[in-house]
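Missing here: one protein chain of the complex. Every other protein chain is in place.
Moving on to chain A:
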Amino acid sequence: MPDETLHLPLILSVLEREKDTPGALLPILHAIQEGLGYIPDAAVPEIAHALNLSQAEVRGVISFYHDFRTTPPARHILRLCHAESCQSMGGAQLAAQLREHLGLDDHGTTADGQVSLRPVYCLGACACSPALELDGQLHARLTPEGLRELVNRCLEDGTC
């Protein structure tokens, strides 16, 4: 685990900026996750203190929403759409292909921390199903070959 105290300056500056915003907790969590890639444990007491909430309330909110992570993310995040529109265009087969290709379950992360799978429910690309989002970028009209190529590119990415 990284030394989380290194994250405190960013956390405190986010809190300083946002603490008086009405309904500040989601904007704060988004800002921390955007800055650090995840919401470290060390952020919880700071947020609770700044917003006059209990730590349990803050943790409750973090765990309620699918988007918030409490551990550092993999280098690449691949979010395949699992919704009905994509399923009607072979989404389930693509999901199976991904699991096999990477040897992971639907929510898994490769041992080297290179790729994480995060199923998503609808990317709004339903007129061009199936679709996925890779590191924030959308790809639609996905084919099995196209998917294999995207995954291989992530696995071979030597920048890490």
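Everything below uses one rule, namely that contacts are C-beta pairs under 8 Å (C-beta built on N, C-alpha and C of every residue); 3 or more make two chains touch, one makes a residue touch a chain; residues count from 1.
The rule we apply is simple: contacts and distances are computed from a predicted model.
Asker: For the chain not present in this complex, what protein name does its UniProt entry give, out of "Fe-S cluster assembly protein SufD", "NADH-quinone oxidoreductase subunit F", "Ubiquinol oxidase polypeptide II" or "ABC transporter permease"?
Answerer: Going by its UniProt entry, the chain not pictured is "NADH-quinone oxidoreductase subunit F".
Asker: Which one, A:Glu84, A:Asp112 or A:Glu149, makes contact with the chain that was left out?
Answerer: Selected residue, touching the omitted chain: A:Glu84.
Asker: Please pick, from A:Leu25, A:Ala74 or A:Leu117, the residue that touches the omitted chain in the full complex.
Answerer: A:Leu25
Asker: Which positions on chain A touch the chain that was left off?
Answerer: 22-27, 29-30, 51, 57, 60-61, 64-68, 83-89, 92, 120-129, 131, 133, 136-141
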